[in-house]
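I'd like to ask some things about the structure below.
All protein chains but one are shown in place.
Labels A, B and C are assigned to the chains in the order they are written; within every chain, residues are numbered from 1.
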């Protein structure tokens, strides 16, 4: 069986690479992956999967960090003009760009879900002649948008798995579920999919990230050390007044913000592990001689554990409330993104390590690769684990010239094959007819 | 009549000076003027006045800035040993050291009240051989306490007026009321007397301050520019924690205080006039490696008008509440003193100017002398004015070597006679039998 | 002579009103008054004045608050297309839009300078049918720009004076100088004209402001209470870093700014008079998860006297330096505008009051009208006064529906005639052949 799988993997690789390059040319930012998601849905349906999109797989009330209506509409129209699938596109209007494809074997068995994130980031791609996508003609055609975090590869792997499953379906039991998640950047898209229940009944949940500093040809079975994170938008609204003649009549939103900034950075470190806070973007006020009545800040808090994150977010909210009270201004806080800490099943890691050992050219490290970032796969993972599922987030190495989120980021396409092989072997192992 | 008055004034002056020097030797701090007040009451009773002290003239619930029980008891015992009057002393226990003497003429007519403040300040008196009280042997016998603001003179003037009234009583109508107020320093003693109603039925209310930068022999009919003021004690109470191993478990009272200090000084200036804020004394924390759970600060806010004071105090309280909320600590605020802004009757000033013009050696300025301080005569004044009384706070100049509240402060006793004459003439003018 | 003057005033009024309406249609922001200034220069030259513009009357090194090159160029091109004068326009390129017209009588006598400000403000004019400029078809044709502070009227008055001077020149001695100043808003344009020496040799310097809350038909000879003011742009530049993985590697510009904001508002009030500080506009940071390395704020400080302003600016600069030092970020401060406190000559006010008494329909108040704003006429005034000139800033009332700087601000054109008459009479009085 493993040999057959590996040969199927080789067979579908040209498609995988073509898909990845097409996606690389048409990167789309979070909640605006209209072309990407509709084409994914089309392909899944054509391959025989049951396909759900939009409200069926995303709870609209749980969406975080939605772009403005103008941005959504502009992206929608662009997708239309770039070949988005007309059947699925309308169902995604307004930013509901999640897709779930389900293959039911009809035989009792476990449900194995695999998650792939599909969004790009706001970086202008390099036009350095040595930059492979530029040299080979598949660089981003969207100015200021780029697949600089490898999600084009993730999506292509997912569609590769989708091609293989039907070909081995008669030897499988249970259900296979492919989850294509929007808006991973900013930890926004997992929450509405989790709330819509897409992992509530799974027994296994598997995901991979390419790169993260691990070289090509190396697999770490676990991504560890992801910081739980909340991303908050904060607005203070006060009362304007002429700063010369009636300063007392104002209620100063910028002063409230200044007090809040100092208070946020001064939140006490947590004795049990890493905590973080940042005020990344601020703006406020309208004129030099007007007591400023509006202030905005984009902040984030993080913690090594979900409990430390709760501590940080609770303390941050008190600091914000205190600043608003002190200056007698209105406070508004909205959650723009949320991630949790790493939560991997060693049992599933051991199983993956066994299978991955059969992938040619791949060195397997059955241990955690620690990163200090955040990823909202953890939201899906926590939801599934609470219901008894085994969850694993793997790190598949790939040589990258420059870091993630830089204009010259690129992946080694050979590692797409490694990844696809690991997923396919996992499918065959977990859902093998007993 | 004016000649008779001026001759009576001359006659009682030796007593006035003797009284002033006795009081100078035994200065007592606010709410602890047990010897001073009981001897004043004794003298008033002996002169035929109706005398009320203690709870009859001070509302215990309205007392501000009371010393500790230990301090009160020590002062009480000291007064006992220094000749306090045994009839009145027990009625003053606990700090109720106000005295009111009333002379009812039995004839219908106005009620004229005069207020004299009786407390000293915590300054160690100079032992410079040129310092008159030291040279002449009547310097303070209480280490660290001194009449360095002239209240010994004020009290002596009041008792001088008390000696004169009986001698001209048959030519007077209405009522004459002598109010001896404790604890003017810190703006503490007027409030409980006002709340007890001692000026509620008066038609005229008169007071004087010696000095304030005006030279000997000059009277300004009005003290203007007194800043309304609130003096607040503030305590933050949090939770201690080991700063190394569990800093997150603490709730930091010193950090709340730091935030409050910045917020207090940053309260917006008022467009309508002078505002002030100060954090005069701070302390907090117990050990270098403990998240500090206690912090205290003594603050004050001021305003050119009562409305500006209200603005400052309201804003200050919000700042304090916001700081407490932000750090999740408890807040306690207590009013330790309160004064209002100047509130003089020009009609009464004109009347006084007319009379004072007859005082030998006195140059009269029927205008305001502006000071930037605070005085709680304004509390009594506002209460009386709200009920229709005419109120006036006069400034009687006196040469003083060094400023008020310094170890070498002294008054020119000649100005006591000027003051006494103005009061006596005012009595004769306002309460003259028509 | 007065009668002749008043009849000349009536005669030129149609031109004054036409000029005012033309300028109202083509308002231009500070340093970009290319059309306005070049047409003023053209007219002065045509009337026989010696005309200087650009570098001759503005020191380029002393220009404050210059717009960006892009803005300047766009405004220049727009002015070209809207009839700017081709002779003078090129001399003003880069924002040097000051104009000075000089009439030398050739007879010895005093130099009388009059200053008129010519810039508009960034307000979108009302399209309310009751708004006179809209109803009568001379509303602003420049979206978002409007003469909402009456400078169109000021400029028109100045050109009215320019029409009258040649007609009475044979009865005048000394020199008459008309100064058309750009960029009064933000207190920017007076400084470079002062530094260029345009008032260094004057004996009298006169200016007027329309409105300021005084009703039509009333003249206050003095505008008092102008606050001295400095307008500063502040930039902090630090080091970015990933807020999750290496927060210690960042140097936080936004935190420096927050500390500075609190410190600025907390600058101690000044005991000698009004002080003000405001942080009107802030922005900073680039991404939620990046330690912010850039922050900008637009601030201003003010004082009732030039000394209080110096105190405020000195203290503000220390606060900024301290914040930069604490966070180890770079600080840059640039002066964007500067005004001084009122500095009126009562002698000149008395002279004006005498003349103005002859203007029909005008009630003269020879006293100060107090405003809490700032105006950089004070820069020219201080420079002239230091060299012995008599300086006066008058307030000519005009009914205005809504306040200055609002979309419905408008002036009563009748008050242009009052103003013109006062200037013309002042010219005839001060420079009369003896």
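By our rule, contacts are C-beta pairs under 8 Å (C-beta built on N, C-alpha and C of every residue); 3 or more make two chains touch, one makes a residue touch a chain.
Owing to the predicted nature of the structure, the values given are computational and were not obtained by experimental measurement.
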Task: Residue, one of C:110, C:225 or C:247, that touches the chain absent here - done: C:247
Task: Options B:110, B:217, B:273 or B:373, residue touching the unrepresented chain - done: B:373
Task: Options B:168, B:249, B:298 or B:414, residue touching the unrepresented chain - done: B:298
TODO: From the listed residues B:77, B:93, B:283 or B:387, report the one that touches the chain absent from this view.
DONE: B:283
Open item on the list: One chain is left out of this view; which of C:140, C:181 or C:262 touches it in the full complex?
Closed with: C:262
Open item on the list: Considering the complete complex, identify which of B:255, B:348 or B:416 is in touch with the unshown chain.
Closed with: B:255
TODO: State which residues belonging to chain C touch the missing partner chain.
DONE: 245-250, 252, 255, 259, 262-263, 266, 268-272, 275, 291, 311, 315, 318-319, 321-328
TODO: Can you list, in ascending order, the chain B residues touching the missing chain?
DONE: 186, 227, 229, 231, 242-245, 247, 252, 254-255, 257-259, 261-262, 265, 276, 278-292, 295, 298-300, 302, 336, 372-374
Task: Absent chain, residues of chain A that touch it - done: 262-263, 265-266, 268-269, 271, 274-276, 372
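In this section, only the chains that are shown with their structure count from here on.
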Open item on the list: Quick check on this structure: which chain has its C-alpha centroid closest to the centroid of all protein C-alpha atoms?
Closed with: C
Task: chain A on chain C, rotation in degrees - Cα superposition, rounded to nearest 5 - done: 180
- [ ] Compute the distance, rounded to whole Å, between the mean C-alpha positions of chain B and chain C.
- [x] 50
Open item on the list: Using Cα averages as centroids, what's the distance between chain A and chain B in whole Å?
Closed with: 70
Task: Junction residues of chain B, two or more chains touched - done: 262-263, 266, 268-269, 271, 275
